[in-house]
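Missing here is one protein chain; the remaining ones are kept as they sit in the complex.
The letters A, B and C name the chains in turn, as written, and every chain counts its residues from 1.
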């Protein structure tokens, strides 16, 4: 039970189900006086909407946000901000079958056990990717706050179906190019190949995964709490809360395990009166605190578990092996739609940590 | 500020510094009636002590635990358990220099900024690997509780200096073999090569990193809280709180990003009246809940930042570039000593989650 | 900021403003499988509605609850329960004046300072008694859960305008008689005098306060957490969160300060195989834990600060003394409407504490 809130000063509480009435969020702790409108939130929600039928679900939710508390005369009041989107384009018919025939790779089976059969299983209920709309709404508020602190969060696709984008170092270029294709990938050529790979997987009734990279720019040194509330730890927790994430790494990440100390340590130097590092293997975080360099993290997404290929599962009523063919509307690759979700998740954690410092 | 507590029902609060008087822990929420002695905790602390001068620091802390509250007549009372080890073999002399010449790869620089120069910088202070003694003490209590629930946590080295151990699937074999060498690696042949690589790095005044894998066995399905307190998210948070960790992955992890859905989904089948999966790409967790299969996670450790090779850094008083040679006693590879720390960290999170369920 | 959530396992988060779009609540941690309908919640909300124009505000809110998540097929799912009532009968016109002329006894002045003028001041905004609708909604869910544990919470008026009800010891009689009059007072004769006193105060443009007593029945011994989460401490916190509460006492309360130990100590004896106490000066709580006797607490409500008599205040723009006459629709005595709010508040805390025990 519980577990639907996160944060200490910028506290996000999420409610709603995939096929229930709505999906929404309460944000407690947003400072008063910040300009906020439904349009700002809508813009982020729109980035999360399916952008191509080749890649994403054909469920067509308008996802028009309603901002129902905490804002007065266009500014936050310091009171809890409640926002929601209503569910409209719902087709729950296939889910009666999955209730007792758990879909491989989904939470159906553990959720059934956990809630003793009381969980709303329609559309994956509480475990649906649709819940990420709540994270995006919260992230829109967090980003608005971060902007006032000159902090930017920028996520983009770096790998899909084993196709890796080439590395770019100029953030303006990354931002611009990633916005220019449905894969949200700054390497346009790779983006095209990714798109083809996704379309091919869809045709086969299959799906593919990928990796999203995220930068956080503009943080001064010393942000983060020590030991158990390390900034990287809190980021990892939030990122692993996103459905389908199976790994997170910072800076050189798993690659750092193969470097020598003399290679991995980022040498300091003075540049324009500021302390910088020559490399950024640390990914901007040392001892759980920012060091003033950009935070870099990578997030691994598994392939969407909903595939139309026949799969082996069990009949939980009869306790026998059986087969399953999943109908319904699903994303052949969740990665492009995950890009704004990763940004939102990171923004929420950063807002929380800045507010912990009284900033 | 704050951030030195973790957990909701099994709450661990850590105190102490590398070169202060002591390092210790308060555990609040351990159920009453569990047999607990200093010997049990000592056994785990001893596993964390340096086992070879080739690999580890020559700082020789006896690390004799004192159990100072919460236990009466050999059993936990339900009251907070306070335990500590005293610091004795302390040599703070080199650290005066590092105060204004931050060591690359260490938290010196962000900590100085964060605490406005008030932090205890000796031996890395609050950011020292010595703090992991507190995690190990807490883990010893968590493991004792988990044992009563038939849950086992088992960590071991799978990669050091780019040398990968071959994969074993039999957990008894893993446990036994990993206990048999200083690298805590179940592949004895790889362990020898790892040991040599560490010794070579030490001779060069350098260091190496690696990867620890950890299994959690015996958990029934449905453990974990939804959305923001997903079991994998809480594990990742705790693991990234361990100094030098730069990445965490579950099951197929980053590799899952390269699989198709049909490859990555773990098919269910009935075995001996229980639901099992044929593969375990999920690493035992779906939707943040256990699915009854072993939890598998991998943790990437960067090479120890303390190397004796000369490094470039800055003089923060003069704000000019300078050089630094680190003296003191350090681990050329932290990985083997991290193995019991990873186990402890995982045990603490699992104990917390079982207790959240009222188990 | 923040502060709009309470509870550790039964977590209540409140949103909305007096004159905003809605007032609502998210409950995280309610166990799955509990029968819950809008009707159950509505019944409690209806008890909070004004029952007499002599006593209460003429603002007429229908307060029809909408249950928008966390319930499926008539039962709780274990997911967050979101409920709200829409605001409809809103007249914000007088509040423009109060913005800079703070109403004595209201939160206008400290709220203006705290939120630097960004707070929604209409109708008292976040500090309005209307927020108690959220507590009542949460309490309705808590009560439903408590019923399944055979725990009952019963509040009633024991004092208004200095008129004290005579003490009854039979809880059935208390319940029945308190339900029979608009003052929710089990002493019918006193209730009539209270009603007259309130009406008289209203005619004078004034208001009166009073005391609500609350019983919690059916709790087994040992409920509560030690030291900082004492059951009485958590109850007191929740009760003081209700607007207009200025004091809380348990059992003999302030009167205990005048007794000798030999008078105040409740002697134990065995009755029907159970341990009971002969008196209940402790009010059912010893060392922060239930002792198996009924919990008894009393809650002091100040007179409604909104009175139509002319009052002295300041003009915060000019920083000069001035006068103020409050228009709008207000309760001449909040006490009867506070009775279901006290019950709800107590129910929320008890549900939380039972769930902490895994019950």
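Simple rule for what comes next: a contact is a pair of C-beta atoms (placed from the backbone, for glycine too) under 8 Å apart; a residue touches a chain by one contact, two chains touch by 3 or more.
Treat the numbers as computed from the prediction; the structure is a model and nothing was measured.
Within the whole complex, the absent chain has one touching residue among B:20, B:205 or B:218, and that is B:20. Of the options C:29, C:243 or C:336, the residue whose C-beta touches the omitted chain is C:243.
Contact residues of chain A toward the unshown chain are 8, 78-79, 226, 357-359.
Touch with the hidden chain on the side of chain B covers residues 1-5, 8-11, 13-17, 20-22, 24, 26, 28-33, 68-70, 72, 75-82, 84, 114-116, 118-120, 122, 125-126, 355.
Even with one chain removed from view, chain C keeps its contact list with that chain: residues 1-6, 12, 14, 102, 104-107, 109-111, 113-115, 126-127, 131, 159, 161-162, 201, 206-211, 220-230, 232-234, 236-241, 243, 246-254, 256-270, 273, 275, 277-278, 281-283, 286-292, 298, 300-307, 309, 311-314, 316, 319-321, 356.
By definition in this document, only the chains that are shown with their structure count from here on.
Because chain B and chain C carry the same sequence, their contact can be compared by residue number, and over half of the numbers here are used by both. Comparing each chain's Cα centroid with the centroid of every protein Cα atom identifies chain A as the most central.
Note on chain placement: the centre of chain A and the centre of chain C lie 39 Å apart, centres being C-alpha means. Averaging Cα coordinates per chain places chain B and chain C 46 Å apart. In chain C, the residues touching two or more other chains are 78-79.
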